[in-house]
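Only one structure is covered here, and it is reproduced in the block below.
Note that one protein chain of the assembly has been removed; the remaining protein chains are unaltered in position.
To keep things simple, chains are lettered A, B and C as they appear, and every chain counts its residues starting from 1.
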Amino acid sequence: MADDPLRIGGVELTSRLIMGTGGAPSHEALHEALVASGTQLTTVALRRLDPRAGGSVLDVIRDAGIRVLPNTAGCYTATEAVKLARMAREALETDWIKLEVIGDDRTLFPDPVELLDAAETLVDDGFVVLPYCGDDPIIARRLEQIGCAAVMPLGAPIGSGAGIRNPYNLRIIVEQASVPIILDAGIGTASHAALAMELGCDAVLCASAITRAQSPARMARAIAGAVEAGRLARLSGPIPERLYADASSPDYGRPDLT
Amino acid sequence: MADDPLRIGGVELTSRLIMGTGGAPSHEALHEALVASGTQLTTVALRRLDPRAGGSVLDVIRDAGIRVLPNTAGCYTATEAVKLARMAREALETDWIKLEVIGDDRTLFPDPVELLDAAETLVDDGFVVLPYCGDDPIIARRLEQIGCAAVMPLGAPIGSGAGIRNPYNLRIIVEQASVPIILDAGIGTASHAALAMELGCDAVLCASAITRAQSPARMARAIAGAVEAGRLARLSGPIPERLYADASSPDYGRPDLT
Amino acid sequence: MADDPLRIGGVELTSRLIMGTGGAPSHEALHEALVASGTQLTTVALRRLDPRAGGSVLDVIRDAGIRVLPNTAGCYTATEAVKLARMAREALETDWIKLEVIGDDRTLFPDPVELLDAAETLVDDGFVVLPYCGDDPIIARRLEQIGCAAVMPLGAPIGSGAGIRNPYNLRIIVEQASVPIILDAGIGTASHAALAMELGCDAVLCASAITRAQSPARMARAIAGAVEAGRLARLSGPIPERLYADASSPDYGRPDLT
Partner (left out) sequence: MADDPLRIGGVELTSRLIMGTGGAPSHEALHEALVASGTQLTTVALRRLDPRAGGSVLDVIRDAGIRVLPNTAGCYTATEAVKLARMAREALETDWIKLEVIGDDRTLFPDPVELLDAAETLVDDGFVVLPYCGDDPIIARRLEQIGCAAVMPLGAPIGSGAGIRNPYNLRIIVEQASVPIILDAGIGTASHAALAMELGCDAVLCASAITRAQSPARMARAIAGAVEAGRLARLSGPIPERLYADASSPDYGRPDLT
């Protein structure tokens, strides 16, 4: 929304949906989904790119006029991730990096130790670092203290579509943060994205839920709408939750039917 | 959405958000929220109306060009509800009725026995009956069999803002229904509305969550957006939920950094 | 527990686990499970019994010295259920009846209308009526008002093993009740049974979760233990739930390690 922009590393984004590009059935489908999503920031795995080749995912993103956020997907150590980030900076002429250092093939959960190590090196090296992390508030705060421009906790494993498995940790992370918190990984459908924003996230990253849906472009619209709806709902001061009923009319009672 | 209208009793609605009017802080605030919601159908408690008086809630609804759906809020027996429905038909010149027969002051849960009784009488009497019921699939089917134009199960007690306490029952109700299922009662925020639609509801009714939010008009936009997002998500074929990760890129692996 | 008995219809039970008998792989396995469960009250479907035949489930129950509670499983109307209850009274010489009137083959949810009708008739006829009902607080109260000796709401569909899908409704039912509330249907494992008791249920009925487990007798011990644990926990005044931590030691802080 134009009057409620997200600011990361000095840049203003009016869309709070960041899209990932993996998993799309074709470049056409990806292009359609990117446009439908309204996203202004899109991640791409550098190792899958040859920036000089034509017809790449990168061209699709650039054609759509969207800022590229290279990631370090596939790295298992700080050393690898730092090396890849530097290659990305050179190849794509951006010092933004979505930092991923994976600990495990099966969960694709980040390795907190390698992640902190890589984040520190890259921040020192002048990068705008957006690290993908677990939902541990201690790690989230450490990443902020190191100087990351935003912190990107997961809701559930990458591609699981399971939503936000621990909304309590997410609340705690949001309550203590002073940089943007971007929900990364786990989103499966629109209500998950709305919930993330209602819990106080500043933005949502989403790849598979869009690119692997049966109708990627329609799902992109759905999730973009849900991100905005969740943001608006949080700003609107929702009613508190109650066990019992609360009649919408204060004079609720028997009508006079005598 | 224009290309995906909801049909109830021969009428087409392009908005799938039905608004209730109780709880608004002022007529101005209500008017703003109604407009912001984009709703085309709005409930009003007949017993709180004097249709002849000026400046009533009814005027607000009519000014906004919205179809009125009178309800029988406050009735505890079939007899009362039937009587009130007939008064509503005469006063408001509509044979549509949102049928409420409450069993309990504290929960405001419907009384299934009185509800079925009243529904049968009103259907026989030519009404287009939209009954507010619990989330019991057996009662939902009975209401459909009687000839109700839609069935309106609750998600949680009226005004509780607790969302959908039993999504399983709602799924079962949706799977067996051949009339529209409209989630009634319980919605507290945007993600609840999106979830209702993702579970297969055809529409959502919402009053307190909007009228009693700190910013009713903004919350109306939030929930309207979430209803549409949830509908789109359901139509988009979401990815299945998994325990473990699924890399968005099939060739996920270590980058070649040698 | 001997010092905390459950009273139903003038009878004292020191075990709060009621067992169902359907689904057991053999009479031997059933006998073992019944003994392991410590149950003092066991349901049996009359229509599957020939009380005169030897080697029946009934013999197994009687051999174990357990009170028989005939049920009306398989009935879809009040008329059928009342007829079967009367047959049970005559054949088994008990005026206790677990009343089931099913509305649906797929959910096996009770039909509230037929159920209330049958309950009224049977109470008038002198039966000690224990009705299986949904988790609707209005129906639960009506059953109590009719004069049922206990009310048996479901947690989830029979045999689903899904636990308690709507603990809020169960809490509401318990808070308003003055007859015993027995959780019926849905239990799949020990923690479900413990939760039912913690929510305030007076007892738990369990069949498939025991009889169809891979080790029925061991599962009978598990669930019996969980019922007792849940009861004790409720009586022990649990700590309230908090979002953040609360150190178990009030003087929590840095140790003096200088």
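Remarks
We take it that a contact is a pair of C-beta atoms (placed from the backbone, for glycine too) under 8 Å apart; a residue touches a chain by one contact, two chains touch by 3 or more.
Remember, it's a predicted structure, so these values are computed and weren't measured experimentally.
Only one of the listed residues, A:70, A:110 or A:159, touches the absent chain: A:110. From the set C:8, C:45 or C:78, the residue in touch with the chain omitted from the display is C:45, counting the whole complex. Interface with the hidden chain, as seen from chain B, comprises residues 168, 171-172, 243-244.
Panel shows chain C; residues 20, 22-23, 45-48, 72-76, 80, 83-84, 106-109, 157-163, 188-195, 198, 207-209, 211-216, 218-219, 221-226, 228-233, 235-257 of it touch the chain omitted from the view. Looking at chain A, the residues touching the absent chain are 103-104, 107, 109-113, 116, 134-139, 141-142, 156, 162, 165-166, 168-169, 172.
Keep in mind that, in the parts below, only the chains that are shown with their structure count from here on.
In this structure chain B contacts its sequence twin chain C using mostly the same residue numbers, the overlap exceeding half. Rotation angle, chain A onto chain C, C-alpha superposition: 180 degrees, expressed as a multiple of 5. Comparing the centres of all chains, each the average of its CA atoms, the largest separation from chain C belongs to A.
Rounded to a whole number, the gap between the C-alpha centres of chain A and chain B is 31 angstrom. If each chain is reduced to the centroid of its CA atoms, chain A and chain C end up 46 Å from each other. Inter-chain spacing, taken between the CA centroids of chain B and chain C, is 34 Å.
Counting only residues that touch two or more partner chains, chain B has 107, 109, 162.
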